[in-house]
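Comments concern the structure below.
Just one protein chain is left out here, and the rest sit where they should.
Lettered A, B, C, D, E, F and G in written order, each chain numbered from 1.
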Amino acid sequence: RRKGFPEIIFGEGKSREHLLGIFERLMRFHKKVVATRVDQEKASYLTANLKERYPTEHFEYRNDCNIFYWISHDYVEIKKPGYIAVVSAGTSDFSVAEEAAVTAELLGCEVKRIYDVGVAGIHRLLDKIEMIERSRVVIVVAGMEGALASVVGGLVSKPVIAVPTSVGYGANFRGLSALLTMLNSCASGVSVVNIDNGFGAGYYAATIMAVIEQAIAEAKALGREEK
Amino acid sequence: RRKGFPEIIFGEGKSREHLLGIFERLMRFHKKVVATRVDQEKASYLTANLKERYPTEHFEYRNDCNIFYWISHDYVEIKKPGYIAVVSAGTSDFSVAEEAAVTAELLGCEVKRIYDVGVAGIHRLLDKIEMIERSRVVIVVAGMEGALASVVGGLVSKPVIAVPTSVGYGANFRGLSALLTMLNSCASGVSVVNIDNGFGAGYYAATIMAVIEQAIAEAKALGREEK
Amino acid sequence: RRKGFPEIIFGEGKSREHLLGIFERLMRFHKKVVATRVDQEKASYLTANLKERYPTEHFEYRNDCNIFYWISHDYVEIKKPGYIAVVSAGTSDFSVAEEAAVTAELLGCEVKRIYDVGVAGIHRLLDKIEMIERSRVVIVVAGMEGALASVVGGLVSKPVIAVPTSVGYGANFRGLSALLTMLNSCASGVSVVNIDNGFGAGYYAATIMAVIEQAIAEAKALGREEK
Amino acid sequence: RRKGFPEIIFGEGKSREHLLGIFERLMRFHKKVVATRVDQEKASYLTANLKERYPTEHFEYRNDCNIFYWISHDYVEIKKPGYIAVVSAGTSDFSVAEEAAVTAELLGCEVKRIYDVGVAGIHRLLDKIEMIERSRVVIVVAGMEGALASVVGGLVSKPVIAVPTSVGYGANFRGLSALLTMLNSCASGVSVVNIDNGFGAGYYAATIMAVIEQAIAEAKALGREEK
Amino acid sequence: RRKGFPEIIFGEGKSREHLLGIFERLMRFHKKVVATRVDQEKASYLTANLKERYPTEHFEYRNDCNIFYWISHDYVEIKKPGYIAVVSAGTSDFSVAEEAAVTAELLGCEVKRIYDVGVAGIHRLLDKIEMIERSRVVIVVAGMEGALASVVGGLVSKPVIAVPTSVGYGANFRGLSALLTMLNSCASGVSVVNIDNGFGAGYYAATIMAVIEQAIAEAKALGREEK
Amino acid sequence: RRKGFPEIIFGEGKSREHLLGIFERLMRFHKKVVATRVDQEKASYLTANLKERYPTEHFEYRNDCNIFYWISHDYVEIKKPGYIAVVSAGTSDFSVAEEAAVTAELLGCEVKRIYDVGVAGIHRLLDKIEMIERSRVVIVVAGMEGALASVVGGLVSKPVIAVPTSVGYGANFRGLSALLTMLNSCASGVSVVNIDNGFGAGYYAATIMAVIEQAIAEAKALGREEK
Amino acid sequence: RRKGFPEIIFGEGKSREHLLGIFERLMRFHKKVVATRVDQEKASYLTANLKERYPTEHFEYRNDCNIFYWISHDYVEIKKPGYIAVVSAGTSDFSVAEEAAVTAELLGCEVKRIYDVGVAGIHRLLDKIEMIERSRVVIVVAGMEGALASVVGGLVSKPVIAVPTSVGYGANFRGLSALLTMLNSCASGVSVVNIDNGFGAGYYAATIMAVIEQAIAEAKALGREEK
Partner (left out) sequence: RRKGFPEIIFGEGKSREHLLGIFERLMRFHKKVVATRVDQEKASYLTANLKERYPTEHFEYRNDCNIFYWISHDYVEIKKPGYIAVVSAGTSDFSVAEEAAVTAELLGCEVKRIYDVGVAGIHRLLDKIEMIERSRVVIVVAGMEGALASVVGGLVSKPVIAVPTSVGYGANFRGLSALLTMLNSCASGVSVVNIDNGFGAGYYAATIMAVIEQAIAEAKALGREEK
């Protein structure tokens, strides 16, 4: 885990009691704690219990992407320059795209969302291409055949993180189709994370943003030295 | 087999002697005979033997797509209106695209080739989109991730026949990637044939062209009656 | 999307509120709106809400294939010549076959249904073959081993759109068996859409019908000019 | 191994010296020895060496199905009533069909061959159906999509042994397509052996013929007793 | 379907009303009607409705293998000599084994059940091997790794019909493991039906029994003639 | 393609004449031209022909990773701060690792190679971990089970690009094993490219380096403005 | 089954009545009876019924790994030297790890648990490596990418039994990813059992412990003889 990054708990497959225990423990040592893959039921349980114990703190649940988090009231986020573009194909990919976007935001990055620009209507995408190109990293979320990653990869020069989703049916084989498409992308500058792994993409993008920030700091330090 | 269509022999897996035998037999009853998947070696054998026996006839071999054929000197092709657009992604898909194009031509159709317009450089494709839309049927040939079929399918209103090719490596799994992409196409109006089956796509397109021709003939007959 | 074709919403994975929103918005600009993959529960919700707001309009739900649609009372359908044959193998494929048939009808085509003619009793199919041959396009819907597509493809000269269904068990692997069968069809003139994608087949057939219609119109125009 | 059946050696993966050794050893104890999957080169080696040592014996090699065998000059075959029908789809399946037919013949059965009756031209099959029905067991050999097994299974009442072949390309996946088709056959009375396993089908058919023969013998014995 | 065999309905995927309709229709023309894959709920519905309409007839439901059937009170079964051995590996394969056994019985065959003789305790199997060898056809039902088919196939000379079951977990992949094992059996005389297809195995065995019976009848006729 | 990046030709599947043609054409408009997947034979052909025509230019062939390139004698590379770490598991992964490293170098990046640090001897890796952490991007190349990506991902905070290789046998399935491992990595900050796609990883890393450089430039510009 | 080992019933797929029947029967002949894969509901039923009939006996249910067992009050366990190390990656693998540990304990072995030492934080594992090395056999339980088995295998010299778990999503394919990883382990001394088969690993480890014990006994006997 990168220094300065909050702790992130993977909520799937953990009981709500277990989750609460880990969450509370982390609150003691950090100012921001995040849990992904938290369903509605677990979220209510966490909120109820945590609110009782920390009545002055604020807990947030994003039910569109199942992320639960706490940011301490005295946490100060330092704004960093540059943004991540999160591009998604269809309305059904929304939840994975949000998982990526919210993860990146919680890791301190600015995100611009460009949703519902699937390749079946490519002109909507072309209209947004400049905004995507001006980003520092691009996340492309697409299910069904996942062609969007190749098209975006071909149009922009920034690193593209492709997230295949399990949206589709039949010969989609729960995301395998989009996964293979993205791995075989004929456009250079595309790498891939696991099916439905919005979190992984958001985290990866934030890692790149952090390297950029660090490089700028070093460059500035060097600049000062050189003066 | 459609009436009026020439006999087409599948050359793969047949010995050259066997091939020659079938070819000659068909020549007795038809004015056009075609054999696909004929390699260089078999083609030379066929040419040598057939030339000897039919010195006044012309035999042609297309070594870029392995099609061998004979059209009788007294065969008259009737020109039909409308054309098929054969669109292909990369230079490596060339041979499958040609198999489709030549097959369709030998079945009496006009073909326009729009090659090397892969999605990694989408503007080359956009420049040609009008010519594609003006066709009656579109064949899209693409390997690697096969995204071209979705993009073309989204841009034109004509029926698209998608041909996945086995071009690629690694997680391409010999064309499986492009095949799944095309079957899951988010654009409507796309149907798929087997991996590398250029012949099947050309034949299918010609079948649609033949239905159109027949429908026009019926409409005209009806028109005359109504008068 | 083809000009003149109604808007078609993919209902799966959309909430009922979301669906209603899209449906209403499209009603404002079109005279026919269609939604596929709408389950019973969503259909009731749509009907109740839409009836309330548009009491004079008629909304229809086909619960055998999960299609919901509205045709404006002042919509005029122009009858086009020729029909699509929808051929299906077993009673379990019924719902996918209906999705294909109803989609094509909503796109303005005439459809003839030839159901329950699986290859295990091939004589029932042979009895209907003339009616199938007289169509302009054939849709073949079959699960289990999907052999029907090859048999029909071998018997008729019209373009065949094969729809594998997920009907079966064991080594059927949710439709994979029928899908592979259809892709490998030894009969020419067969193309394939995704497993259970009745909508796609109906849409594809309608696309071919539209091309035919347009070609006839062009031929007539040319005829007039020539006179 | 059934009593009375000759020894059958699986030649694949054995060196020619090893093969010769086993073959000779078996000749000492039997009057018929058979080796399958023997390529041309091994066959020549076997013939040369065996001829030298047993100059008065006759050795036969069937190069169309790679079976090598010896039948002692004093071996007497007892003719049994009834025959096996070996039905095959295309010319490329010939070699597997022959492996089945020759195996069954070497196990003492009469075989009728009905070749080149693929489903793409179903009328050729229908012409032969009576001859197939009059058999005692049917072997169906088919590659590509393997639909022939279902069609034959639906038309005849005899047990059908289906042999998928690896003939095909692309989404055929070396015979997987035909294998799945046959396992999912909608016609009852079809069982399946391994891809390209003509030997297994011939052996299985001969096993059924042997059971029949034995049952007849028992019935006759019983008849005699009862008298 | 073989002459003399009852009608067999595949109950899966049919609504109870539909099932009842088909069942009743068949009762009008036959003296025995069978439906497989009928769950408890459908069976109760069928019994209730059929009992009401045909109060003097007897309807039976085998809830261990989900077969529902009716045999007319005036149906006379002719006892045929010889039996089918149904061999199964573990207690979890019981239901598929019973589907095979009951199917064969309903097709007029005698069945001997040899259950729970998996290869993990091979001596239990060896104790029964004589009884298996004395049968005319053997059905082997096994899940997990399906090794039982090879072992039985190696020990007996009768045709073995192998039924892989989906019993198992992990790398079993819902029966794929046992299916592949059985297709690759190193023992000759083994053929395979679909995963969990007890019905298919019972039907296939009955088909072989019918051929035997017919061959005996022919032999006797011939015997009479010769006298 | 990123502005400032050289043209990169994919040499696989192109004839040597075709390759030469493209290479020469690009030389007219650029100062650096690169071709990957060029085998020894093609490389000799390119060298011979290009040397003849451009006797004063220098052409280089890296036969350990099959990359052929030309850098114009008057090309000036601007040194950029920071480096890419290329980490590889075994000696058999060497060639893919070099493809990544050389690609990145040709795109103007500094590369540090940390080879032969597979997880079977984890201490060799631990010894190098500081050097890896000090990089800006990490490329991990590993075949067999591909576990190295997870281990490195867990140890460093920099973005990791994982390249599965097809090194291995048996249940490796030509790289599928390592590919799945890397996609499922339990360590965050790992993304994946296609099997054996060293080029893709090198290109991706260079893309990130370019974004960093651009961000520094912008930061400096901003710094100047602010002053 | 090894002499001295208790009877172990596989509870999955057995009805609770069936389970009770087997359990009671075994109690009559043994002093320890174990059933795995017993869910909460079946466990309550077993406890209730067994307690009623054997009020003085103690029955135990481990609901974290679904094992139910009985050890007779007069059973005496002989302590054996040496222990098995059960190492697991994440908290989600807990239940499979416990199945392994409890199985081994019930087979009379001492077990040390080293849990939650996944490769993403390799230092926690390194801290425990000495305790693992001092064991006699190591069981490694890991899901997702399963890399832990390779890392442990590389660090210790003891035989490692790897258990892939189905923990994960997307391209994990229900444990396939971890399974392939473990089979391809680049570290020697690793063997694999089925996905989620904690029981199998525990049993295997106990088998090795028993061989050790027996070898020691033999060595001692020999020692005594030699004296």
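Operating definition for what follows: a residue touches a chain if its C-beta (ideal position, glycine included) is under 8 Å from a C-beta of that chain, and two chains touch if they have at least 3 such contacts.
Not measured: the values here are computed from a predicted model.
*Asks:* Using the touch definition given at the top, which of the shown chains does the missing chain touch?
*Replies:* Looking at the complete complex, the unshown chain comes into contact with D, E, F, G.
*Asks:* Among D:14, D:80, D:128 or D:220, single out the residue that touches the unshown chain.
*Replies:* Touching the chain that is not displayed is residue D:14.
*Asks:* Among E:49, E:72, E:184 or E:214, which residue is in contact with the omitted chain in the full complex?
*Replies:* Of all options in E:49, E:72, E:184 or E:214, contact with the hidden chain holds for E:184.
*Asks:* Quickly run down the residues of chain E that touch the omitted chain.
*Replies:* Answer for chain E: residues 89-90, 118-122, 144-147, 150-151, 153-155, 168, 170-173, 176-178, 180-188 touch the chain left out.
*Asks:* Pick out the residues on chain F that sit against the missing chain.
*Replies:* Considering the whole complex, chain F reaches the absent chain at 91-92, 167, 169-172.
*Asks:* By the contact criterion defined above, which parts of chain D meet the unshown chain? Give residue numbers in ascending order.
*Replies:* Considering the whole complex, chain D reaches the absent chain at 12-14, 18, 164, 166, 174-176, 179, 194-197.
Basically, only the chains that are shown with their structure count from here on.
*Asks:* How many angstrom between the C-alpha centroids of chain E and chain D?
*Replies:* 26
*Asks:* I'd like the Å distance between the centres of chain E and chain F, where a centre is the mean of that chain's Cα atoms.
*Replies:* Computed value for the inter-centroid distance: 60 Å.
*Asks:* For chain B, give me the residues that contact two or more of the other chains.
*Replies:* 170-172, 176, 179, 183-184, 188, 194-195, in rising order.
*Asks:* For this assembly, give the contact graph shape among line, ring, star, complete and other.
*Replies:* Chain contacts: none of line, ring, star or complete; other.
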